[in-house]
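A selection of the complex's chains, in situ.
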Amino acid sequence: MKIAVIVFPGSNCDIDIYEALSSVCGADVDYVSHKQASLAGYDAVMLPGGFSYGDYLRAGAIARFAPVMKAVVKMAHAGQPVFGTCNGFQILTEAGLLPGGLKRNDSQQFICKTVPLEVVNNQTLFTSQYQEHERIALPIAHADGSYYADQATLDELEANHQVVFRYAEENPNGSLRNIAGITNRQGNVLGMMPHPERAVEAILGNTDGRRLFESLLANGSVKVEE
Amino acid sequence: MKQAMTPEEIKEKKPYLDWSLSEDEYNYISEKLLGRLPNYTETGLFSAMWSEHCSYKKSKPVLRLFPNKNARVLQGPGEGAGVVDIDDGQAVVFKAESHNHPTTVEPYQGAATGIGGILRDIFSMGARPVASLDSLHFGELDNNTTRMKVTGTVRGIGDYGNCMGIPTVAGETTFDPCYQGNVLCNAMSVGLMDQKDIQKGKAAGIGNAVMYVGAKTGRDGIHGATFASADFSDENATQRSAVQVGDPFMEKLLLEACLEVITKHPDWLVGIQDMGAAGIVSSSAEMASEGKSGMELDLDLVPQRETGMSAYEIMLSESQERMLLCVNKGHEEDVKKIFDDYDLDAVTIGRITAGHQYVLHHDGQVVCDIPVASLTDDVLEEASEEKKPARITKAEGQPAWRPQITNAEEALRRLLQQSTVADKQCLYQQYDSQVRTCTVVGPGSDAGVIRVRGTKKGLAMTTDGNGRFVYLSPKVGGKIALVEAACNIVAAGAEPLAITDCLNYGDPNDPEIFWELHQSVQGMADACRALDTPVISGNVSLYNENNGHAIHPTPMVGMVGLIKDIDRVVPSFAQHAGDHVYLIGKTADDFAGSELQKMVQGDISGALNDVDLDRIHDNLRHLLSEMQAGHVASAHDLSEGGLGVALSETLFKTDLGMDLDLRDLTAAQLFSETPGRLVVTVPEEQVAVFEKSLGDNAKHIGTVTNTHWLEAHLADAEVNQNVTELQRLWEEALPCQLKSKD
Amino acid sequence: MTKVRIFVTYKPSVFDPQGDTIKKTIHALGHDEVADVQVGKFFDLTIDAQVDQVAKTVKEVAEKLLVNFNMETYTYQVMEEN
C-alpha cells in the first residue's frame, strides 16, 4: 500500500504523520506537494495538521483550492482511504468531502492536551483494530475544533454510523454531540480533530493512536460496503 | 518623518538627541570617523546602530565577564545564535531574546513577533528550530491591565509558535508589582543541525549579490531599535503606534525556503542573517563588517509594501519575516527560483564591493557613503558609573527576617495558590507542545525534553530567573539563576551543556542599576565557570522602566542539557509506592526574597546568604550519574515555596502520597528557599548504591505511600494534607485570578 | 473601480460563543443597556469593474471562498464607485 502525505504551505504535522506511518508502522509513504495535480499510484492519502495558508480567512478554506485537491476528491469518490486530522479535517469539510464544519472553540482559545475519546464505530477502515465503545485518549491541539452541522445532518450522521470518535467525559471545544471525528457516508473518508499520529510511541507517553494506522494498513484499500 | 534637513541644520538643531545619539557621539562621528557632517539618512543610521540595542555600548564591558568557551562550544556569542557540539556530527543551536517593550505596548503582536524573531535567529544559523521556551514576568494579577497583558501575551506566543509548528515545551511565568508597567517577555528557541551546515552572518567576495528575501518592507517599528533604548513614560503613549505585525505563515515559508538553500545548496551561499532590530541597516552592515567588505545597495529595489518611503525608513523598518543573504555571483537566479517556489520575494538589492565603504542609493541619489566599520565597530564604548544601592548596604547589616509559622498546613495551602507558584496549565495549554512528535517531557515538569530523532539522544531545556533574589543581592542572585537552571536540567536526567541569557534591567545610566547589572553578571559568570556551562548567546534589554520605576534586575538563564539515552529520562512525579524519598542539599534559613516572605510580609527584604557553587556542582554530578545509571525513579528541584511546595508537586497527577520524617526542620524551614536542592525518589533495590554515591549530601526523609496524603512530621508541627485537595487549590488558583473582577 | 463591503455572519441558528462572551464582558463593564451582541467579519473588495458588473464577482468570490454555507451567510453593500 502506497500512501501520500500532502504538504500544503503551512502544514506542520506532515512530518508527524509521515513518521508515524513510515518509521513506526513500516508503511511506504511519500510527501506530496500541494502543487501536484495527480495522485496516480497512491492507494491512500493523508491530509496533515498544521496551519495551511496560515488559517487566514478560515481554517482549511484556502487549501481546498490547491491543485492536489482535485486528485484528493477523485480518490475519495473512488472509495480509496482519505484521512485528515486537525487542519486536514478542516480541509475535508471545506472541500465538501465531509459534512459540517469546524468553528472556533467555545473557550476562544487554542487548546493542547490529551483528552479521553470513545471509539463509536469500529467498523471502518481506520478503526477496525479498536473495540466498539473502547475508551482511548488522544492529544488535541487546535483553536477551531468545535464541530457544527445542522440537526438534520447530525441525525443523518448518527443514523449512518458516521460518527467514529466522540469526546468522552469532557467536551473540550463545544462540538455538537461531542463529535471528534466522522466519516463520509461510504466510510472511506475520515476526518478527526484529535491527533492519532502524536500517540504512536511509548517514549512520547501514549500509543492509543497507533491502531488507527495499523487498521488502515491491514485493511488496505478494501472498500467498506455501504 | 519630517522633511529631511541639511547636514548643517542637523548640526544646529540636533534632532539626533531625540534619536538617542549623544552630542559627543555625533561630534566624534563627524570629526573623527567621517571628517564631515553626516547627512540626514546617515545620522539616522548612526542613531540606530549606535543605540544600546544594536551596539551594546554600555553592556559590553560587563558581558566580557562571561566565559564562552569549552570543548563543546562550536560558536559563541556574536552570531545569530550559539552552537554546541552534541556528538555524531550534530549540534544544538540556541538563543534567547527579549521583546519587553513591544510586549508591554501591544502584548499580542509584541509577544508574537518576539517568537518570530528568535526563530529567525535559529534558522539563520542553518538549524531547524525544534523547540521554544518563554519566560514571562507580569505585574500582580489584581488588576485588569495585567490580566489583559497575560491573555494577549500568551495568545501571541501561542498563535505564532503553533502556526510555525514549533512546540513550546517549557517556560516560566511570575508575577510581581515591579513588572506592572513594564512586562518582561523573553523567548528562547532551540534548533538542531548537522555541524557541516553552520552558517555565518557574513558578506564577502567582490561582486557577490546581496539578496533580500521574505516579506515586503513597510513602515513597521520605525525607530523600534532606538525606542527600545528609551525609558517609557505614559506621555509617550500616543507615539507608540508603529506596531510590528507578525505573519507566522510567511515565516513558516521563509524557514523552509532558507533551510532548503542552506542544506541543499551550500555552494550558493556566502552568508545569511535575519533582519531584526534596525532591519536592513543592521543586518547588512554587520554582514559586511564580518566579511571585511564594502557594500553597495540600491534601496529602490527593496520590495516595499507602502509608497513614498524615505531611505531612512526603508533602512530602519522592522517589518518582520525578512532575511538578508549574500549569494555567490551567478547563483542569484537559482536562489530566486527556490524562493519563488514558496511564493516569496527574493531580490538582489546590491553587491559586495572592493574597499570598505557602505554606500546606499535611493531615488537616483547617493544617500549614504560611510565606512562600514563606523556603523559596527567604531561605536564608542561607554564606561558607566556604579554605586552600591543604600538598600543593600543597609540590609546586609540587619538581622535576617525569621518567619513565625503557627499553622504549617495553612501556609502550604496558601503558598500553592500564590500566582507565581500556582499551576500554569491554563497558560501553557494554549501552546502546541507536541507538534513534531519529539516532545518527551512537555510543560509542567522541571525541564522540557525533546528527543533527537534517529538517535538515542535527548535535549533538556529550561528558562529560569528570579528578579527578587537579584534585587536583594545581585551577585548571589546571579549565581542562583544558574544553579536553578542547572537543577532543572539535572532533574530531567540531563547533563548541562551551556546557557543563553536575557539581561533585563532598568536604566543603566543610573549608577545603582549599573552596579546591579555588573554584580549580577559577575555572579552568573562565577556560576557558569563552576558548573562548566559557558554563555554561547544572549541578549541585553535595558531601560525597563515605567515612569521612573525600574523592574527588579531580572537576568534570565536559558540552559540546555544533553541526555545520552532518552530511555533514561527521569520524570518529576513520584512513580511507585514504597520508593524512598531523599532530599539532596542542605536546608538553611533562606527566607529573604522567598515566596513565603512575599506572602507574609507583602514585600521582600533582607540579604541573601552566599551559595557554595562547588558543593552544588558536586552534588549535581553525583546525582546525575545515579540517574544515568537508572537508579532514580523521579527528581524534582526545589524553587519558589521550597520543600513544602516541591513535595506537593511531586505527588500531583499521581495517586500516591508520602510519609516523611522532617524532624530536623522547623515548619518555617519547610518553605525556606535554599538553592541547589532537589527531592528524589529511589526504588528500594537502588537505595544502597544511591546512598553510597551521594553520601551525606542526600538525606533520607521518608517513603512514597499509596494513600494520596502528604504526611510530614516537623520539629514543631505536623502536616497531614489530602493531595487531591492540595492539587485542586494549586490548579484553580490561576484560572480564578485571571477572571476579570472589575 | 467599485468598492463593495461583504458582511459574513453565522447563521442565526449557530451559537456564537464570541458574541456571548463579549456581551458578558460589556455587562461587567456596567453597560447593561446592551441587550444583544452579534459578531461578524467584513471584506472590503476594490473591484476593477463598473457597479452593474460587480454582482457576479461578489457572488462568486463570496460563495466559493469567503463564506462557509454550512454555518455562515452573507450580505453585501456597494460602498462607492468611481
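Note that the chains are named A, B and C in the order they appear, and that numbering of residues resets to 1 at the start of each chain.
FYI, a contact is a pair of C-beta atoms (placed from the backbone, for glycine too) under 8 Å apart; a residue touches a chain by one contact, two chains touch by 3 or more.
Just so it is clear, the model here is predicted, and its values are computed rather than measured.
J.: One of each shown, but what's the true copy count per label in the complex?
T.: Written as a formula over the shown labels, the complex is A x1, B x1, C x2.
Note that in this section only the chains that are shown with their structure count from here on.
J.: When A-C is set beside A-B, which has more C-beta pairs in contact?
T.: A-B
J.: Where the CA atoms of chain B average out and where those of chain C average out, how many Å apart are those spots?
T.: Taking the mean C-alpha position of each chain, the two centres sit 41 Å apart.
J.: How many angstrom between the C-alpha centroids of chain C and chain A?
T.: Chain centroid spacing, chain A to chain C, equals 30 Å.
J.: For chain A and chain B, let me know how many angstrom lie between their CA-based centres, rounded off.
T.: It comes to 36 Å between the two C-alpha centres.
J.: Mark out which residues of chain C touch at least two other chains, giving numbers and ranges.
T.: none
J.: In their shared complex, at which residues does chain C touch chain A?
T.: Checking each residue of chain C against chain A gives 13-15, 17-18, 21, 65-66, 68, 70-71.
J.: Chain A touches which residues of chain B in the complex?
T.: 155, 158-159, 162-165, 247-250, 252-253, 342-343, 429-440, 451, 453, 566-567
J.: Quick one: in the complex, what on chain A touches chain B?
T.: 9-10, 12-13, 15-16, 19-20, 49-51, 53-56, 109-113, 139, 141, 143, 195, 197-198, 200-201, 203-205
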